[in-house]
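Below is a structure I'd like to ask you about.
All protein chains but one are shown in place.
For subunit A:
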């Protein structure tokens, strides 16, 4: 496949994904309008914004769950149509959804490998179980048994399973929609470590979180969405107040002027790398 060859050649800083003018309409509701977003190899992009800002919708568009009503998505230099979740996964875009999207009636192993089972005509349960334990230990998971149905796990354990699943296929880009919302202290630290490890391996990461501390700890760039629109791109050099102002929309002038200035500068994406 074309993508496989391209995949091997990605170096840190190469453009993986770029969105131009992406909009999404749900009937009368405009969830996203005219969104621009770039993701580079070896970079963590944080996506922040208030509740209902459209973060999850954007992630779902990139995961192939929703179709954008307008705009183009370029992946590894080619315009792509992400019409099914399977397509996005195949291209190397993996997602941890906010609602996790796990099958409660299946056990942990079955959920991890769902849709990508080892040897489809004679499921290799032993190999899958070994791989499951390896993945879960990487995340410092506290899961008593991988042979229990998901229904018997706690919220945080489920979140860990969902994160582990996104790593399974060694994706090029991994999107995490509030991955640490339900996690304990150690597990949160482990997920942040993991995000850094994944970034250092040259993958792109999109992280959605309401926890500004976590965001500032790992993000190279912070993209703010407000009411379905881009509302500025920030780095760790910006103050907490500026960020909050952009998220909430207060003290509109300075923030939006700054955002507009930043959008005009073509070099703005490299700020994170220079850090």
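The rule is simple: a contact is a pair of C-beta atoms (placed from the backbone, for glycine too) under 8 Å apart; a residue touches a chain by one contact, two chains touch by 3 or more; residues count from 1.
Here is the rule we use: contacts and distances are computed from a predicted model.
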Q | Undepicted complex member, UniProt protein name, chosen from "Phenylacetate-CoA oxygenase subunit PaaI", "Xylose transport system permease protein XylH", "2-hydroxy-acid oxidase" or "Succinate dehydrogenase/fumarate reductase iron-sulfur subunit" | A | "Xylose transport system permease protein XylH"
(Q) Of the residues A:106, A:227 or A:244, I need the one that contacts the missing chain. (A) A:106
Q. Looking at A:80, A:189 or A:244, which makes contact with the chain not pictured?
A. A:189
Q) Who touches the missing chain here, A:78, A:127, A:211 or A:239? A) A:127
Q | Sites on subunit A contacted by the missing partner chain, in the whole complex | A | 63, 65, 84-86, 89-90, 95, 97, 100-106, 110, 114-117, 120-123, 126-127, 129-130, 133-134, 137, 140, 142-146, 149-153, 165, 186, 189-190
